[in-house]
Structure formats: C-alpha cells, structure tokens
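As you look at this complex, bear in mind that one protein chain is not there, while each of the others sits in place.
All chains are identified by letter, namely A and B, in their written order; residue positions are counted from 1 within each chain.
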Amino acid sequence: MTALPPFAARFQDVEVTFPRSWTAGANGTAYRVPGSTALDGVTCDVPAGQITGLLGRNGAGKSTMLGLLAAFRRPTGGTVLTGPDGDLRDPWEDAALTSAILLVQESGDVFHDQKVAATLAYYADLRPEWDAGYAEELLDLFEVPLRTKPSALSRGKKSALAATLGLAARAPLTIFDEVYLGMDTPTRFAFYDALLADYAEHPRTIVLSSHLVEETERLFEHVVLVDRGRVVFAEPAEELRSRASSLTGPTAVVEDLAAGHEVLHRQHLGPTTRITVNGALSDDDARAAAAAGATIGHEGLESLFVHLTRTSREAPATRVPDTDRAPARKEELR
Amino acid sequence: MFDGPEPIYLQIAQMIRAQVLSGELDEEDQVMSTTQFATTFRINPATAQKAFGQLVEEQVLYKRRGLGMFVAPGARERLRADLRERYFDEVLGPALAQASLLGISADDIVAYVGGHRPSNGSAARHEEES
C-alpha cells in the first residue's frame, strides 16, 4: 500500500449545535440536558506536516472540533474537510480517511475488559501504518503491562496507553485531545519527548489540544485559539510569541503609551499600572516608555491565551494572579 | 532554556553562534541534529530547522547531505569580524551616548577601561591576531 502524505484539514464556517436531549445520570436516572451551541462559525486551517496546538478553555469547543476531524460526528452546518494536502475530502464514513486519522482522548477508546494486547491487536488490524514494535517499546517506557485489563489501570497509565495508541498508529493526522491530563509531570515530559522524536522521524500532521499552554507552546508550529465556539486566532506559533506586550509604570504615563493599542488587560497596583496590549510595541514606543519611566515587557502565549479568553466577570481590575480564574463549567457534550 | 522574548529560533541561532565564537564548537564539528535539538530542548523540530537555515545563510553552518550540519570553515573568524563591526555601533555607541547624557567625561571612561583591561586572556590574544 502506498504511504500517504501528512494530512491537512480545513474548517469552513462550521457550526455544531446539540439538541435538547436526555442523558443518564450517575444513579441511572434520566435527566434532560438543554440544547447548546458548541461551535459557532468556526473557520480555520490545520497545516499539513506541522504540530498544531488547539488551545482553549474547558468547554470552548476543542473536543467538538476534534471529534469532527475524526468523523466521530457531523457538523450541523458548514464543512469539515481533511486528507492529503490539495486533495481534501469529507472524512465521514470514508474508511480510507478514518483509518488515517486518529483521535486519542484521555482514557483512550480501548476494550476496557480485555487485556491491553487485545486493543493493540484491534488497532493493528485497522491501521496500515501501525508499528507494533514501537507500541511495545512505548508501553515498556510508560510501564503499562500488556497482560492487564485497561479497567484495572490507574488514570495515569490509562493516559499512557492512550498516548501509546496515538504514537504507534503513525496516522497521517494524529490528534491528541488532552490525552496527557491524567499523567504526572515526568510521564508528560516523556510523552512530549517521544512525540517530538517520532514526529521528526516520521513526519505527519499532529494536533494537540491543551490548556497547559506554558508547558506545550514550544511544541507547536501553528496555534489555533478557540473560545466559546469561535476561533480567536489561527497563526504560526512564532508570530504569536511576541504578540502581547506589557507596559508597567505610573498610571498616567502608561495610559498615554497604551493609547492606540488594543488593551487586553489593565491591572492597578496603587499608583502603578500594568497594561497588557495586543501587538508588539515599536522602537519609538520603547524609547518614549524608557524616557517616561515605564518598562516594557514581553508577554508569552499563555498571557495572550488568558487575556483573550477571559469573560467579563473574570476581569476584576485589581486581581493579581492572572491564572487564578474560576474553573469553567465543562460543557456536557453529546 | 530559551526563555527570552525573541522567537526561539533566534535564541537557538544565538546559542550556536556563541558556541562557535567561544570555540566550544570547532570548525568542521558536527552540531546536534534537528531531532536531537527538538527532544533535548523540547521544542518543535521546525523551530530548530529554522535556526539552522539562518545559520547556513550566514555561512556559520553548512549541510553535508545525509550526514547533518557542520560548522563551516572560517565560521568563527566571520562571526568575530561581524560582531566586531557591530560592537561599536550596537554596544559601545549607545553606552557612550548614555555616558554623555549623564555627564561622564571621556577621561573618566578611559580611566575606567584602563583599570579593567584584562592583563592576559582572550582580549589580549585578539589584539595580537588583528
């Protein structure tokens, strides 16, 4: 079988709404879930052969977008296309594409009550690019025993098994949906290392969804930020790293300097104000700032993420730690 | 590593330049591969690739097909010449401008430099070479 090149993907004005429905509660009773809009006109590209970071808060629509790519569901409106660059198609029920796209979710889609080996065998059957030797190597690295049932594994080991499936399948489009949430830090780093090493050796398209921005941002070549079902930006990562700047100094001076820039965040500490603006500051701005006693700082991707996805209720002017926000309600996806 | 505000690829390029300049990397030495770079510093391989691209353009590195990246012959000399050229413009010039702004006289500066001139080591050697 001819090897497939890395896949690209395109979202065109994609809408996903969930109808009002019933779901089973923990105690077995049925309860109503109100209808909701998960994606509201999403348009963006996933470039072929790159590692794309899909960032967004809980419930922003990340998983829904990824589910569309993997043909787990269909969009309510718009089109989702994927495939070899220049030959994009609808992945829905197309075995040629679905066998080349792998969406890995945290606890993995495995046979919970059969030995790990049974799940590996199933994936090996359906995935032409599967590398059994590499899978065993990874399970060894993550210390996941082959002869155990996934239901008996700890959360971290389940995540490690899921990550193994994602890496060993070598799918032309490999998607990790927060698969590393259950892992402890050393395992997570081992996963990032394995991912980078295997990606360099076997080029393919990788999408990582995350809200651990600081830890993952350097892995990305391209970044898509979604918030409340919409794309905030989709750009090369290198350009985003220097996008946000901060101005710190006497309130009047800083306000003056920030005029004409898009203000992302304003923080008052007594007579001092710190303003985060969207966009790099020019050399003229820098000179003016230095002369007036204000300092200019560079804000990373994380800062951009926090400020651009903050809700109005979460922006108290004097709150100091930016990351200390209320946890968002995880949208129930159906 | 690479926590500065500039793009990471610029920081990587800067690191390699510094290593060549200090002699840590000798001419014809092989530098780490893109993959090694990516996994060592946990960065996207394309980022390392971009840094290499820039250094190849600057003739600091050259590519041997199938083998990898190597330090170009004469790279160290070229880097030194380049930095020397820019030293007055980019380092000393602004420092002197600042000094005159603060009313520090040329004599003060000369006296300061005289007191700090290293008696041996790299600076002295550089003078002999030029």
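Note that in this section a contact is a pair of C-beta atoms (placed from the backbone, for glycine too) under 8 Å apart; a residue touches a chain by one contact, two chains touch by 3 or more.
What we mean here is this: contacts and distances are computed from a predicted model.
> According to its UniProt record, what is the protein name of the omitted chain, chosen from "ABC-2 family transporter protein", "Cation acetate symporter", "Cytochrome B oxidoreductase" or "Permease"?
"ABC-2 family transporter protein"
> Please work out which displayed chains the absent chain touches and list them by label.
Those shown chains that the absent chain touches are A.
> Of A:111, A:134, A:189 or A:233, which one is in contact with the hidden chain?
The one listed residue touching the chain not shown is A:111.
> Would you indicate which residue among A:41, A:84 or A:236 is in contact with the undisplayed chain?
A:84
> In the full complex, which residues of chain A touch the absent chain?
Interface residues of chain A facing the absent chain: 1-5, 21-24, 30, 63, 67, 70-74, 83-84, 87, 93-111, 114, 118-119, 122-123, 125-128, 169, 171, 333-334.
Assume only the chains that are shown with their structure count from here on.
> Distance from the CA centroid of chain A to that of chain B, rounded to the nearest Å?
36
> Mind listing the chain B positions that touch chain A in their complex?
2, 5-9, 34-35, 38-39, 41-47, 50
> Please give the residue numbers of chain A that touch chain B in the complex, ascending.
50-51, 189, 192-193, 196-197, 199-201, 218-221, 237-238, 241-242, 298
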